[in-house]
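Supplied in structure tokens, the structure appears directly below.
Every protein chain of the complex appears in place save one, which is left out.
As written, the chains take the letters A, B, C, D and E, and residue 1 is the first residue of each chain.
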Amino acid sequence: MNKLVVVITTPPFSNLSVTAINYIETALKLGVELVGVFFYQDGVLHANANAYIASDEFQAIEQWQKLKQKYDLALHLCITAAEKRGMTAESKNSIDELFIVSGLGELVELTSKTERMVQF
Amino acid sequence: MNKLVVVITTPPFSNLSVTAINYIETALKLGVELVGVFFYQDGVLHANANAYIASDEFQAIEQWQKLKQKYDLALHLCITAAEKRGMTAESKNSIDELFIVSGLGELVELTSKTERMVQF
Amino acid sequence: MTTLHIIRQSAYTTTDFEQCIQSLCMNDIIVFIDDGCYNLQHNLISTIDNSKKIQLNVMKKHALARGIIIDESIINPIEMTALVALTFSNDRVITWQ
Amino acid sequence: MTTLHIIRQSAYTTTDFEQCIQSLCMNDIIVFIDDGCYNLQHNLISTIDNSKKIQLNVMKKHALARGIIIDESIINPIEMTALVALTFSNDRVITWQ
Amino acid sequence: MAETIENSLAIINSKAPYSNTAGKDALDIALIFGSFEQAISLFFQGDGVWQLIPAQDGASIFVNDYLKTFAAFEFYDIEGVYVCQKSLQDRNLNEDFHIKGVQLLKQTDFAKKLAEHPHILRF
Partner (left out) sequence: MAETIENSLAIINSKAPYSNTAGKDALDIALIFGSFEQAISLFFQGDGVWQLIPAQDGASIFVNDYLKTFAAFEFYDIEGVYVCQKSLQDRNLNEDFHIKGVQLLKQTDFAKKLAEHPHILRF
């Protein structure tokens, strides 16, 4: 089976995230094995539980949730990149529970297991 | 006296913030009247109280603090832009107290009072 | 051994597409998505070496949303399923963003 | 009535400096700061209309930090105090970033 | 050269509409200035001109289409809406826009019109 890792480095505020999520959903529908999604740089903002996006705009986090209900999905967050942007896994938890707190070591792991890597 | 408004739209993680703060400090030293600083777009991340920046890197927030101790400085934050990025003025307060929670109406006000506006 | 090149930005604003063109090998595939769709009329397209037999595709939905007309004699309009298929029918992917 | 143009990006990566050049009026002032310093050797500089008498400056510290040599016969190296002064000696400021 | 409009703000729109928030962020400023009756003009240059072209359909790619709000410019007292002719030509675009009242300016006129404003922000 085709194995895929997606690395997301762009923020969730724009239409770029619609494309990334659409790509992943399409891959899953086609039976691609998604080894994992890794969020890095501004991509970590996808996991920000406190972000308020106007209700008439695309809610990336809801879409991740929907995908995760339907498929087995590992969403890894680079915690260093997240902390730089004011997100924390500690007391004032600001990371949505859909996401797994990881580090760059996880990217090494994902790379070793996948056939293809795509950056969005 | 020369009146100045600075609008900051770039994030604090890079050397761009060093330049902005250096410009403002130099203006204040030269006796320019700083009507206010307005943070918009990714610029609002300057006010993120929870951001963790490695100790060997430039700490923008410390520099704003130093400036504010020395000069009368109004640091206005566009709250809509901040909330989009997971910052909130409510219970889980994540906005540093150096900054004033404002809206775009404040930018109208600042514009009407200044001689020059500079974007960084 | 071919590469899938995904172009996400307008060449009128950034030089990413230009760098992509410099990195093409024989039979590589280009797909314009997102703001990359604005490049369909950019003259950089004519600088692509014909002998390399590069296939040009565009995400149809992304182009139409931007009011861009697709000249199908030059560019092949595709759907998202095709982009996923191209991910695996080529040997690697570079996203120019 | 002149404008101070602050250039913060490399013209090798984005087209901001090109748009700046298209927006110049007589006697306008350009200051290269941050990554704008990389433009000192860019051939866009030679496309600036001589008759407009545009004065070119560069933030000396920013250029030196980037290992860029300043040719003082073309570009005037300045300090931050001069940038603040230029803010008020011109009538408006545009930041191209 | 024309007189400066006192305290007026010019916004240069330089980004295409969907892949980032620049256009929407600029629009939000324009509407606030308009509603406070503070003079504001909008300039479209570079890829910013794509914000004005017709037959766009953001909804089809799940964009909340802020470009539709441009039709309200006249109600908000936006002083002027200017587009750079050269930027259109560079992109093989016609002088055809999804709103009325857009003023097409040659390069030198675009620069001069911009210089009538004491304050300028660029998005």
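What we mean here is this: a contact is a pair of C-beta atoms (placed from the backbone, for glycine too) under 8 Å apart; a residue touches a chain by one contact, two chains touch by 3 or more.
Just so it is clear, the structure is predicted and the values come from calculations on it, not from any experiment.
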Which displayed chains the unshown chain touches: A, B, C, D
Residue of C:Tyr12, C:Tyr38 or C:Trp96 in touch with the missing chain, whole complex considered: C:Trp96
Contact with the hidden chain (one of B:Ser14, B:Gln65, B:Thr80 or B:Ser112): B:Ser14
Residues in chain D touching the chain absent from view: 8-10, 12-13, 34-35, 38, 41, 61-62, 64-67
Touching residues on chain C - with respect to the absent chain: 1, 3, 15-16, 19, 22-25, 91-97
Sites on chain B contacted by the missing partner chain, in the whole complex: 13-16, 18-19, 54, 56-58
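As a working rule, only the chains that are shown with their structure count from here on.
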Labels of chains that are neighbours to chain A and to chain C: E
Greatest separation from chain D - chain, by CA centre: A
Chain at maximum distance from chain C, centres defined as averaged CA atoms: B
More contacts between chains, A-E or B-E: B-E
Centre distance in Å when chain D and chain E are each reduced to the mean of their C-alpha atoms: 25
Residues of chain B engaged with two or more neighbouring chains: 9, 115-117, 119
For chain D, residues contacting two or more additional chains: 15, 92-93, 95, 97
Pairs of chains satisfying the touch condition: A-B, A-C, A-E, B-D, B-E, C-D, C-E, D-E
